[in-house]
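Shown here: the complex without one of its protein chains, the others still in place.
Naming follows writing order (A and B), and every chain is counted from residue 1.
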Amino acid sequence: MLKILKYSFYDLMRSRWSYVYFFFYLLLGIVLLFLNNNLSKAVITLMNVIITLVPLIGTIFGVMYYYNSKEFTELLLAQPIKRTSIFIGQYLGVALSLSMSLILGLGLPFVFYGIFMSSAIWDFTLLLVTGTFLTLIFTALAFNIALSNENKIKGFGYAILLWLFLAVIYDGIFLMSLVFFEDYPLDKFSLIGTMFNPIDLSRILILLKLDISALLGYTGAVFKQFFGTNLGFIISTTVLSLWVIIPTYFIKRKAERKDF
Amino acid sequence: MIEIKELYKKFGKNEVLKGLDLTINEGGIFAVLGPNGSGKTTLIKSILGMVIPQSGTINLNGKTIKKDWSYRKDIDYLPQIANFPNNLSVKELIKMIKDLRANNTDKDLELIELFKLGPFLDKKLGNLSGGTKQKVNLVLTFMFDSPLVILDEPTTGLDPISLIRLKDLINKEKAKGKTILITSHIMSFVEEVADEIVFLLEGVIYFKGTIPELKTKTNQPDFEHAIASILTDSYA
Partner (left out) sequence: MKTHYYIIYLLFFSFLNFSAFGQNLEVCNSCEYKSIKEAISKAKPHDIILIKKGVYKEYNIIIDKPLTLLGENYPIIDGENKGEIISIHADSVTVDGLHIKNVGTSYTEDYAAIRVVKRRDFVIQNLKLEKLFFGIYLEKANHGKILNNEVLGDAVEEYNSGNGIQLWYCKNIEIDGNTVMNVRDGIYLEFSDFCKITNNVSKDNVRYGLHFMFSNDDLYENNRFESNGAGVAVMFSKRIKMYGNVFKDNWGSASYGVLLKEINDSEIIGNTFDGNTIGINIEGTNRIIYKNNDFKGNGWAIKFRGACYANSFSHNNFLYNSFDLAYNSKLNDNKFDHNYWSSYAGYDLDKDGEGDVPYRPVKLFSYIVNRTPETIILLRSLFIDIIDFSEKVSPVFTPDNLLDNHPQMKPLSND
């Protein structure tokens, strides 16, 4: 598996798109920091970028890589290599190279800016960790979509739809149901609602650092316990890990049963 | 030795293999023939573990291949469409496949020489013509010297000289006692190289035997007509 990972990783590291992605983040980091010169604002903008763009790129790259390397995958399948190793290896190759573009692209300008000297280092680290989580999750989801759909166009369509749903539509439905049922106790429902959407979950994880004061503004005891203690952080991270593990498990399962 | 028993496979509602039985003994060249959609590729892919059958067993040298992957180190496979990662060079690809199979053969040098691939070694695979890609494909297949070789349409895109070299190569490999499975649409090629014919029709083996046996059975003077007569009979 490590060999496959290595080759997929190198393959992507050489591809144009990795560079585009890397330079995009590099540029974003530089613009935010050196033209704006304000760390707090930069971190907030970065959060918006990370929770919308990272899932989108992860999904599209995942699907694209899978379809583009289909013949190569078939070549690998005829080799004495375990099937799951091939797919998990490729998945990790894509996810890690994307994560690396993200971490290096954003990390470099911040390092030059002197983030290590700043108190924002933890906010920033959390942003990168969440970004990596999201990349892992959405690439895994993309691989699942691609493995289930032979038709490239259909696969792309579902991938975009998935992103659109989790990034925008889900929250819209969520908001409407909260407002609609406002007479009922909703704190548990709303917390559980975020667990089913990795984008919301990442957002909460970052909010715990950035907007903790606003989150504590609500009087419910459940919220208070969730946000006011380490409980929120621990639960969010655990569920986020589940969001990586479960789709990865499905990649393995699908890969074992699929015909090529 | 390959032993296949009661092999069933369907894709969706489309039944491709309907209880196929086949035994292929060690040594010799076997041509798997059949009309389009008769299940040739499915059969080959089942042997390679790329297609997972609904039921039935495939044994390779007495051992089942189900849920195993290590048996593939004894198979060399030439896929029908040679499509490689575009931003690798030929050299890197060869090195990579060697690395993946953990097999440090040097037979590739000999094969590169044979197919005159020297000038292309540092070129990116994306920039190669279809024929050159097929040659690279052949190098990758033959360099490991495995006892079982499976060739899916090996002649695609080859120029006449390379074709002659391929035939020589196949005969050489056969002489080493290897088992070679070939699918091809080029009947002259099959007639030239194959020791035995396996004819698939509608998911089962219709005929298995030598070319002379086929001619006798169909009462046709030459191979191409023999094949054609099977097809017209079955569609009649």
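To be clear about the criterion, contacts are C-beta pairs under 8 Å (C-beta built on N, C-alpha and C of every residue); 3 or more make two chains touch, one makes a residue touch a chain.
It should be emphasised that the depicted structure is a prediction, and the values quoted were computed from it without experimental measurement.
One chain is not displayed; in the complete assembly it touches the shown chains A. Considering the whole complex, the residue from A:Asn149, A:Thr194 or A:Thr248 that touches the absent chain is A:Thr194. Only one of A:Val20, A:Leu161 or A:Ala214 touches the absent chain when the whole complex is considered: A:Ala214.
Interface note for the absent chain: among A:Phe174, A:Phe233 or A:Phe260, the touching residue is A:Phe174.
In the full complex, subunit A makes contact with the omitted chain through residues 40-41, 44, 47-48, 51-52, 167-169, 171-172, 174-175, 178-179, 182, 186-187, 189-191, 193-194, 199-200, 203-204, 207, 211-220, 223-224, 228.
The rule we apply is simple: only the chains that are shown with their structure count from here on.
In this assembly, the C-alpha centroid of subunit A lies 42 Å from the C-alpha centroid of subunit B. Per the touch definition, subunit B reaches subunit A in the complex via residues 11, 45, 48-52, 69-73, 75, 77, 79, 81-85, 87-88, 96-97, 99-101, 140. Residues of subunit A touching subunit B in their complex: 3-4, 7, 11, 14-15, 69-72, 74-83, 257-260.
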